[in-house]
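One chain of protein is taken out of this complex; the other chains stay put.
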Amino acid sequence: MDEVTFKWSSKPELSTPTLVEGLPGVGNVGKLAAEHLIDELKAEKFIDIFSKHFPPQVLIKEDGTIKLVRNEVYFHRSKDAGDLIILTGDYQGHSPEGQYVLSDAVLKELVDYKLKRIYTLGGWSTGRIVDTPRVLGAATSLDMVKALTDSGVTSSSGEPGGGIVGAGGLLIGLGNLMGIEGACLMGETSGYFVDPKSARSVLEALTKILGVTISFAQLEEKAKQIEALTSRIKEMEPEQRGPKDDLGYIG
Amino acid sequence: MDEVTFKWSSKPELSTPTLVEGLPGVGNVGKLAAEHLIDELKAEKFIDIFSKHFPPQVLIKEDGTIKLVRNEVYFHRSKDAGDLIILTGDYQGHSPEGQYVLSDAVLKELVDYKLKRIYTLGGWSTGRIVDTPRVLGAATSLDMVKALTDSGVTSSSGEPGGGIVGAGGLLIGLGNLMGIEGACLMGETSGYFVDPKSARSVLEALTKILGVTISFAQLEEKAKQIEALTSRIKEMEPEQRGPKDDLGYIG
Amino acid sequence: MDEVTFKWSSKPELSTPTLVEGLPGVGNVGKLAAEHLIDELKAEKFIDIFSKHFPPQVLIKEDGTIKLVRNEVYFHRSKDAGDLIILTGDYQGHSPEGQYVLSDAVLKELVDYKLKRIYTLGGWSTGRIVDTPRVLGAATSLDMVKALTDSGVTSSSGEPGGGIVGAGGLLIGLGNLMGIEGACLMGETSGYFVDPKSARSVLEALTKILGVTISFAQLEEKAKQIEALTSRIKEMEPEQRGPKDDLGYIG
Partner (left out) sequence: MDEVTFKWSSKPELSTPTLVEGLPGVGNVGKLAAEHLIDELKAEKFIDIFSKHFPPQVLIKEDGTIKLVRNEVYFHRSKDAGDLIILTGDYQGHSPEGQYVLSDAVLKELVDYKLKRIYTLGGWSTGRIVDTPRVLGAATSLDMVKALTDSGVTSSSGEPGGGIVGAGGLLIGLGNLMGIEGACLMGETSGYFVDPKSARSVLEALTKILGVTISFAQLEEKAKQIEALTSRIKEMEPEQRGPKDDLGYIG
């Protein structure tokens, strides 16, 4: 069995597109942001990615049909932002080695598109609930760091913590070795809940940088639902809350 | 050493057979069901499967001889149901990657048989003892979901939980990528005991779908033994029961 | 890097030798037995085995020089027992997959010797201190099971527990697939200490089966040292003993 299998449903012609990645992670920020972007831009799926480095699992959809876990790649041709490729999916690789294999395979599979730039989206865990999440950023060059901070992103250099783990880090790290510049945008998030508010902050920064305009109404709606939930939890007596680990993710 | 080794003891001619899988898992439901089906149909073994993705272990049989852990493939030619191939065994793959490698290898090894359909059998953990276990199902197409529910299977779409993990999910997920339709039938089970009653429910659904008639007397007998055991445990005072984990599986 | 590297220091001619394996495991019984056999027979080392499936470690010898962890293969030409090959070493493979790769590689590396039979040696954990450890056995054929029980070995078929894990199981399991008969001899042992007494029982059974005569004086001496130690521990008040895990192995 191949390490990674790419099933192309079409081969769109794209002109030096920008790759945007949002996969599951802290607060599910990256995945929420990428999915919202796909919905708003009506981006079109053209590749399904399967791999033995994903969990051995099928998901059951609303209609009772099953779906082998996968990553998905979409494209969108934008007059303002140039062509976009958006990567999202059900899981990241389940092992450190699988993470490398997957990120490397994606970059090699897309090599003919001559990617212009890579933006990866994710959450930055703060351990406490943040009212106005900042967006922290890091990039492959000083020029890109400056471009980020000019757009209101906070450089993450002064923040504690050891780096960016997973696809959000590897795609820009491995991409850089291939000569592609990139940046990671991370929304502050408690780490206890899925966080549409943080995803919105990240997307606002990204769309400003890209020069695209989208609506945030749906993310706003999801954020309100989560907020109603978390405020009920904050009102509870501590002994009713249960252990922190039990809060888990709520989607 | 090869990832997976197939030892064929015969090469039966079969006409677009249906693959039925039942390997160890929650409540051992799938394995109990597959073994009962093999016994009742007097199905014949034709392949032994060995792999470094199984635990590094030999089992000791009643007569003191040893058996390297393996999966086994049986066939049965049925006038009513068409030809059947039944996969069972001692273990599933011990790692996520091993699970993929094994399911993929089985499907490729059987590719010349042009499998018509795949049914995987398993347990659906409810966390409590269920008097009349329902059979939940999911499938690769809406048509098959409808066929399941027409046969009394409950669509698992509305149930909580994230999907079907292991061979029961992968065989239909990977099979679907190869153009083979499939379904998973999961019997409700507490998850604390091996559950012949749940296995019976699953087999009743499967044989109805396939159009085969078999006796359930032996499963009935095993179910009574387990029931006698579990009712004794339910009568015990909580402090006598020991921690939940200690109940383990009882075969 | 190769999965397994064999460094031959000589290529002895041997006539359909019998392979005896004793690697670290429960009570270190197998390794103690194999090393004692090597010492008493003055067997000669002819292969060193290195592998990435061993722990990434060098051991420091008494004289301050280092030794990369390895397995070692010895031979001995015996008038009574026929030629012998003895496998021992510092570790077994550190992962399930590594266990398979190593046992398979050893059997393939020795294939030209046309092994006549394989005996693997190990401990059978009883969880309590046993005064007169029995030797339990399992084999690849009913004939060999009978030969074992005729020599005073207890067939392990009636014992609880799921089988034989690790090299002691795989060498006879994989060997059997290659057409070589084999047996595993397991000395009862508490599992809390290295157990030279159990190793002696195993070796007494093996040498009786092989028709070799050796002295057990050195194992006897080691057994007395361990016994002195364990009886002191049994005399201690429970609160002085410390947690069971802390007893560990004492070599």
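Chains: A, B and C, in written order; residue numbering restarts at 1 for each.
The rule we apply is simple: a contact is a pair of C-beta atoms (placed from the backbone, for glycine too) under 8 Å apart; a residue touches a chain by one contact, two chains touch by 3 or more.
What you are looking at is a predicted structure, and each value in this text was computed from that prediction instead of being measured.
Every visible chain touched by the undisplayed chain in the complete complex is listed here: A, C. Within the full complex, the residue among C:Lys7, C:Lys146 or C:Lys224 touching the omitted chain is C:Lys7.
Checked against the full complex, the one of C:Leu59, C:Leu142 or C:Leu229 touching the unshown chain is C:Leu59. The chain not shown here is touched by just one of A:Glu35, A:Asp104 or A:Asp195, and that residue is A:Asp104. Within the complete assembly, C:His94 is the residue of C:Arg77, C:His94 or C:Lys108 that touches the hidden chain. In the full complex, chain A contacts the hidden chain through residues 93, 96-97, 99-101, 103-105, 137-142, 145, 148-149, 155-157, 159, 162-167, 169-170, 172-174, 176-177, 184.
Counting over the whole complex, chain C has residues 1, 7, 50, 52-69, 94-95, 98 touching the chain that is not drawn.
The working rule: only the chains that are shown with their structure count from here on.
The touch graph of these protein chains is an open line. Superposing the C-alpha atoms of chain A onto those of chain C requires a rotation of 180 degrees, given to the nearest 5. By the residue-number overlap criterion, the interface of chain B with chain C counts as different, with under half of its numbers used by both chains.
Centre-to-centre, using mean CA coordinates, chain B is 37 Å away from chain C. Per-chain Cα centroids separate chain A from chain C by 52 Å. Taken residue by residue, chain B touches two or more other chains at no position, since every residue touches fewer.
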